[in-house]
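Sharing a structure here in structure tokens format.
Right, chain A next:
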Amino acid sequence: MIPLDHVIGLSAVLFSLGVIGVLVRRNLIVMLMSVELMLNAANLAFIAFNRLWPGTDATPVLDGQVFVLLVITVAAAEVAVGMGILLALFRNRDSADPEEASLLKW
Partner candidate 1 sequence: MVVAVFVKTAFILFVVIGVLAPIITWVERKQSALMQNRIGANRASVAGMTFIGLLHPAADVIKLLVKEDVVPAGANRVLHLLAPVMAAVPAIIAFAVIPFGGSYHFGETTIELVVANLDWGLLYIFAIGSLAAYGPILAGWASNSGWSFLGSLRASAQMLSYEVTLGFSVVGVFMVFQTLRLTDMAIAQDTTFRAFAFVEGLFGLTLPASLGWISALRLPNWGIFLQPLAFVLFLTAIMAENKRPPFDTPEGESEIVAGYHTEYSGMRFGLFYMSEFIGVVVIAGLITTIFFGGWSVPYLSQEMIIAGVGHFFGVGFATGFCMLVHFVSFMLKLAAMIWLQMALRWTLPRFRYDQVMNLCWKILLPLSLANILVTGAVILALEGAA
Partner candidate 2 sequence: MNFPTLLFYTFALLVVAGAVGTIANIRNTVAAAMSLVLTMVSLAGIYVLLGAHMIAVFQIMVYGGAIVVLFLFAVMLHGDEHEELPPGRMRLVKAASVLVAICVMAGLVRALVGFPELPAAPVGFGRARQVGIALYSDYVLLVEMVSQVLLAAIVGALVLAKRKID
């Protein structure tokens, strides 16, 4: 059987890679991709834990999987709106670098 420790470990590695991507990269598109990696790490953990407590034949428990569905949905909405913001950034600053959009900092 698949060792759950390793699944959770994979989830942690994936999450760290996502964090690194968001912190290090300066391209907004890649930063959004890294956010997706982090969301997927969480999804993996949800699925794994749902598999650990799957309920019984009569009353299966699918809370974790339903949550993953929710995360996928929200990720899609987030990307749609995020890409809209990116588009506005391209138009006004001609760059995908988030550092360019720092006008509100001052």
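A word on the picks: all candidates are chains of the complex that A comes from, given by their letters.
Note that a contact is a pair of C-beta atoms (placed from the backbone, for glycine too) under 8 Å apart; a residue touches a chain by one contact, two chains touch by 3 or more; residues count from 1.
Please read these numbers as outputs of a predicted model, since none were measured by experiment.
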Touch-positive candidate for chain A in this complex, from 1 or 2: 2
Residues of chain A defined as touching candidate 2 within the complex: 1-10, 12-21, 23-27, 29-30, 32-34, 36-37, 40, 43-44, 47-48, 50-52, 54-57, 60, 62-63, 65-66, 68-70, 72-81, 83-88, 90-92, 95-97
